[in-house]
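A single protein chain has been omitted from the complex, and every remaining protein chain is retained in its original position.
Presenting chain A:
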Amino acid sequence: MAFPHRLDAPELPDFSMLKRLARDQLIYLLEQLPGKKDLFIEADLMSPLDRIANVSILKQHEVDKLYKVENKPAVSSSEQLCFLVRPRIKNMRYVASLVNADKLAGRTRKYKVIFSPQKFHACEMVLEEEGVYGDVSCDEWAFSLLPLDVDLLSMELPEFFRDYFLEGDQRWINTVAQALHLLSTLYGPFPNCYGIGRCAKMSYELWRTLEEEEDGETKGRRPEIGHIFLLDRDVDFVTALCSQVVYEGLVDDTFRIKCGSVDFGPEVTSSDRSLKVLLNAEDKVFNEIRNEHFSNVFGFLSQKARNLQAQYDRRRGMDIKQMKNFVSQELKGLKQEHRLLSVHIGACESIMKKKTKQDFQELIKTEHALLEGFNIRESTSYIEEHIDRQVSPIESLRLMCLLSITENGLIPKDYRSLKTQYLQSYGPEHLLTFSNLRRAGLLTEQAPGDTLTAMESKVSKLVTDKAAGKITDAFSSLAKRSNFRAISKKLNLIPRVDGEYDLKVPRDMAYVFSGAYVPLSCRVIEQVLERRSWQGLDEVLRLLNCSELAFTDMTKEDKASSESLRLILVVFLGGCTFSEISALRFLGREKGYRFIFLTTAVTNSARLMEAMSEVKA
């Protein structure tokens, strides 16, 4: 048991209400099409739907057969077809082709399209263009918040990241605002609001407008959640790009957690079948190790195994009555725990196999070097070797991005050579990937005139230490882009430790990256919560290029209870990683807060890079 919650930690609100709400709404929509119907579900919606309503519930409401929306003609023979889809053009074309095929065959059926989380006008336009608008009825299933865990809400919109941060498409902002509005109607208004980032600001403003339109309802309610903090992903790419070493993050990096559950393959289950495991607080074993640094997990698990054995062993000395008790009450729990334990041990072994190789250690070493900003040349050549050896296209890309962000862009020579190497290794089509990365600001080139760093170092040599600091500030203010190094210094992201960082008893949030780096996003949240405003963080904001985009909004009337004031909703726009979640959970325990996470999707470095990649299907 690494960190028990502080006794005064506030209770979390009950988010299962969101599930019930979504389920009832779906049922209502399905009932609007009385009689037997076939349901076509988009692949992306399948797992979320599974969490809301299982097949038997659907069957109860006269869903006959379930189909996946694919690029294949449907074979359904039902007279009523219902489509449950994300509002995407390609889905509309699919529906239209189906309807048109029926028309050609002289068939008349009833069609209903349910958009989740909302419908877009463009989709209806497509239906109209295809000449089927009149044949299809459209509805919205405002299912935007899926509680993945007691403290984690996901909108399950992985495309948010690419749509907004690369394409500049703002259509999801409305969805975010709607979701926030829903939360405030259910759990009372948020007395304190903070935010950073353009998208955060826009979402917030839109949300406010929504509240004003419908005011009155929430006014009188006591707030349950005291703070809300909105954060754009592009404020902190660095954290998201780092390799995760906390157990949950590692599981995500290695096996990909999808919608709160993971498929453990045969190498984990040590049988020939793969096993789907739901990863949340209900899994007792997992709940205890999820936030742990990986180096502790094995020890913990073996300890746990010993305890379990001891509990099993207890029955040796039991008499009949006790045995009866044991079997009826404890055995089941023990068995379950046993099963879970073996799964996690299997997963650990599998991770160990992959990660304890020298390669991984060197990778981590390079990452840390990049974060701390020393041995840049060496790191660059490591990346080059990484590319030359074709280790992994996504990994190589991630390292390059990390190098670029921490170094304020690559120097032109490196930029060219790395890019050339990358194209040679992984194919020329990645030219587009690079263009995407540049647009998103993930991988940039220092402008040829931008030799500030060089100048800076030259000048600083000439003056005293104190002056040098000022010069650094002056220079960094001249730099246009985010200057990670300066922020790092300002916010003390790289903890100075003497000797070994004790990962067993972590002192700060840096433990999620083996003590090498405090996640920037989490640090910013910590600072703001401490100050209850952005005051004194002007410099950081400027370095983040967010001077105009940070806001605070506090209601004067103080109806909020002290307990609610220690509940904080953090909204990550563009996704958050499990490492960040772990770090904030740690922070909460330290400071007596409880954090609730709302994210557009849980992400990790690989997902970010894949979203930017242009690879032919």
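Remarks
The rule is simple: a residue touches a chain if its C-beta (ideal position, glycine included) is under 8 Å from a C-beta of that chain, and two chains touch if they have at least 3 such contacts; residues count from 1.
Following the convention adopted for this analysis, contacts and distances are computed from a predicted model.
As stated in its UniProt record, the chain not included in the shown complex is "Vacuolar protein sorting-associated protein 16 homolog", which appears among "Myotubularin-related protein 9-like", "proteasome endopeptidase complex", "Vacuolar protein sorting-associated protein 16 homolog" or "Brefeldin A resistance protein". Taking the complete complex into account, A:420 is the one of A:420, A:492 or A:547 that touches the chain left out. Which of A:388, A:539, A:590 or A:610 touches the hidden chain is settled by the complete complex: it is A:388. Contact between chain A and the absent chain runs through residues 384-385, 388-390, 416, 419-421, 423-428, 431, 435.
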